[in-house]
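All protein chains but one are shown at their positions in the complex.
Let's turn to chain A:
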Amino acid sequence: MLEYDFMRMAFAASGCVAVLAGPVGWFLALRGQSFAGHALSHIGFAGAVGAALLGWPPLVGLLAVAVVSGAGMGALGGRATGRDVAIGMILSLAMGCGALFLHLLTHSAMTATALLFGNVLGVTRGTLASLAVITAFSLAMLAFLSRPLLFASLQPELAEARGVRMALLSVLFLMLVGAATAGCAQVTGVLLVFTLMVGPGATILRVGLSPALALPATAALALAEAWGGLALSWWSNAPASFWIAVLSVVCFLVSGIPARSLRFRREGGVGLH
């Protein structure tokens, strides 16, 4: 399947996106903010269609709107928690605007399906280059944030007392989530960003690795799910998004099994340390 240029592009693009989405998703799951990733992709949808309406690449609109919304959500901080209705209304408004922009687009059906469910087989060289830049920049940013972010996520009260700038950290992280969401939506579509971003992170979090191992492991798992989904899509002729969603859920479910059935072994192992 790798003799075709579009498949090589698809593997490259989904690989780029997966190594970013995995670690970002681990932090999202750790912080209990996985809904934020979902929300940002929905808000970004309006941006993507809006950009298409203006004749710009949808990725530009998606990226801009998701990053700015991430900053806004981060700035709201704790005040946003427990406001499910308000957040839900903003999401609905964004999707509603998306529907309006789609209505105004002449070639709407193709664009809508590609944005909502992903179109990884249609990735152009330009898009691939953009994704590579987003991933490189975002990974550098994540490395810069990771130590205080880990501390602040695990023990917020103590982190605050130690001088961690909690509000700034929250804003920067959610902007990063916005960027990762925009990249991820190119592969899975805005509706299935959860599968590649939160799925692997939540799975690795359940397995329980130390952070130094967990971050590369999440990137590897996301990569395996993305490439596995592409390969299965090639053989089965079903969309890659479908297979990525299936793999993501299966991995998550499997990661829950050892915790219960292997408890005996783990408790026995404590004495070995």
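Assume a contact is a pair of C-beta atoms (placed from the backbone, for glycine too) under 8 Å apart; a residue touches a chain by one contact, two chains touch by 3 or more; residues count from 1.
Here, contacts and distances are computed from a predicted model.
A chain of this complex does not appear here, and its UniProt-recorded name among "ABC transporter ATP-binding protein", "NADH-quinone oxidoreductase subunit K", "Putative DsbA family dithiol-disulfide isomerase" or "MFS family permease" is "ABC transporter ATP-binding protein". Although one chain is not displayed, chain A still touches it through residues 30, 143-148, 150-152, 154-164, 205-208, 210-212, 270, 273.
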